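Sharing a structure, written as structure tokens. Questions coming.
Every protein chain of the complex appears in place save one, which is left out.
By letter and in written order, the chains are A, B and C; residue numbering begins at 1 in each of them.
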């Protein structure tokens, strides 16, 4: 009954089968194999637009390489103050960009808005003495389990593009956002103005591959060599590509996200008054006293204290493969508090 | 009948089984899982010494991170002029070290010797105007398919340590060297003075994980955060760790290398006069006229022209899973030329 | 009647004379000249402690190199949210450290306090997923023209050292702080726990050299090669060294700062109700309506709008060589508003 993180999720059978299917000898390596060569087409079909795709081994790698593709070493990146790139990636963006920095902006429920960005931007000059902003990054679904609507994204994209900034989306839980919105993946990506996307697979039933999806082809220009010298172009790249193909071609990406979202919604419906943020994806932030938390843990439930919100906050993340029993048990235990 | 590269090899069943065995949900991530936590012990047993181990997604990553652990941004690295880090890794070492450079040294049969290093070193001053040498890297087995004996390694280690340099070994084909020498892995690593090793698995029946093995504990100090900010600390690290455990605990690492070496030796025995380098591992460099090469290709054999050695040179690499039929066919075809 | 910045100041005659005195041919270069070799001793005498000194061509260089000496590429630096390194140095710290980032902290009157630092630190975890803090930097005198007392510095140093952080002081106006406090330079530097200091000279009657002063000898270890590869070790280093020697050996450093401070104090005394910050060094931040500002400008006074504080704020900086007439005129004009 573990609700710590969707990183704890298992691998979807279709992914595992795809990996096994690539296990024999194969004459081509380094992106020239039969799987890697189909990546662009598979994601272009998914997004209904021509895209370039690069497999990478972690979400941190996806974010950092994506941002390196659009931000110079001296650039600044507008980001939510609790963004994963700021609080959980150990400076990877600075490393891959060659020195870029984050310009942190507050925002309710983990989402950024144009007003707060405008305030932050108004405090910056345009001279050579200050890091020039070069990109805006948003997280979809957000670190608080909330989701940007298509027009939210479009408004942010307009703001960014109007200032000469590129828009990156950290989509570690992109599928959960699509599932919540019941929209086409394009609606919250390129149609809304996203230039480059970290497309999450690992938390959503994947194994060891995430994807960078580039909607604006020229932005992909430096990615092959950045990825190679970043040590992320494996000789047997077919195993990463096979995972990603299985994820998007056979559909589990959306089914898995729907399952996780539904589980979260079920729990949320049980304890509406305890919710610290709207539940729009697969994470719940609940108000629970230390005593209540202890009680739940005694019953075998695993979850994180969420100290940023104080002593009486906890985070539960629902996985695509969470058992019906565990979900029911959590709902019941929470209701019984 | 493909002999282009051992990167084309299949995945050993034990590795695939280990990956499948980790596919269920697991409560811990980021190196805290049950597989990752056993890595140090498994490799310590293999090397008969306490070591620290870090899983990474490519040989380039293993080399670049290893060197970053021992070379400052302004350091120089003595390396063979044909070393993989120089000719095939797109500047990864410079990227991960923050600017270090290679000091290229010639050496027959892909191996470096103390004399050539001494000559190179004698041309360098010790002042602040010049990049100070900080490490020596050697490749075992070498890019030419040759192997350093234990006392070769020891002599190089003595030379390096006497100058305050650390010794790194690029062991993308370390197993093939051990198999050739019939020695203990320690004999050509820590016992001979190697400080840090890129331990290859992918070419040798692995899937998507290589290992950095640190023999000198303090050198591991910065590796966790370098690896994390390098985007190489995946949430589901259990899949990389499971591969490495299966490789070294269950033994296929050495069996696989022996099989590949034996196949190469069999071919070599057929055409001793065509050999451009001694055959000590799983690669053969053969003198073949353009016409002979065309003839072989017509018969369905795949291999690389090796232009560094001229128009009449070719490289064949034998894999752990090369079929007996393919090996016999190649031997016969070469003999028939 | 220009009060924009002390960067507009002239060069003190002693500095100019020293430069002229070094103009003949001199057999030694690259820090081996007679002037450079005396730097350590001259500053050691000034600070009454053995120090290492490195001449650099700008305050930005002094700060960035100093921080590079004490912060790894993945480190974080606690800094005031309005610190010069954050708002005016274009990411130089990130460049010279190889990727370090600023952890911004608020503080009244341009000064940091232990409480705000403690709050910031409490939001940070100690794991590998987050940039580890490595240093604290404070500005003396601050960007608001205020000064840290010796025990303020000591409290910050204790806090920093207790957490394993080094303490850097951006002393672009260090002399003004010493002049204000009537203390020994050691009292607000090494005796209070400062590990490394950017010692400002240019704003204070210098020409083109600032100094990095290292109080903790091992911290200087990497500075020679960092400075060299940073392009800041000129062949004719004697001209930078001569300036610094003239500044500290012959005393103008303190006289100049006293003159600038006195001028600022005189203006401050005229308009006490307009002061936005205490006036403790040579800068004044005044509440002035747009109309008042326009009136002053019409009379020929030059100064900056200070938009960070709103539309009715202005900054005046007094120089060591501000003419008595200009000072009197400004006092009179302000009084007459």
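Note that in this section contacts are C-beta pairs under 8 Å (C-beta built on N, C-alpha and C of every residue); 3 or more make two chains touch, one makes a residue touch a chain.
These figures come from a predicted structure and were not determined experimentally.
The chain omitted from view is touched by exactly one of A:27, A:73, A:113 or A:302, namely A:73.
Screening C:39, C:79, C:207 or C:263 for touch with the missing chain picks out C:207.
The chain omitted from view is touched by exactly one of C:58, C:270 or C:295, namely C:58. From the options C:191, C:258, C:274 or C:319, the residue with contact to the unseen chain in the full assembly is C:319.
Touch with the hidden chain on the side of subunit A covers residues 30, 72-74, 98-99, 128-129, 132, 222, 224-226, 228-229, 233.
The missing chain lies against subunit C, touching residues 2, 4-5, 7-11, 16, 19-20, 23-30, 56-62, 64-65, 89-92, 94-96, 202-203, 206-208, 225, 228-236, 239-240, 302, 319, 321.
Where subunit B meets the chain that is not shown, the touching residues are 73-74, 87-91, 94-95, 98-102, 104, 123, 128-131, 308.
Just so it is clear, only the chains that are shown with their structure count from here on.
For subunit C, the chain whose average C-alpha position is most distant is B. Core chain by CA centroid proximity to the global CA centroid: A.
Between subunit B and subunit C, the centres computed from C-alpha atoms are 51 Å apart.
Mean C-alpha positions place subunit A and subunit C at a centre distance of 42 Å.
Taken residue by residue, subunit B touches two or more other chains at 30, 225, 228-229, 233, whereas all remaining positions touch fewer.
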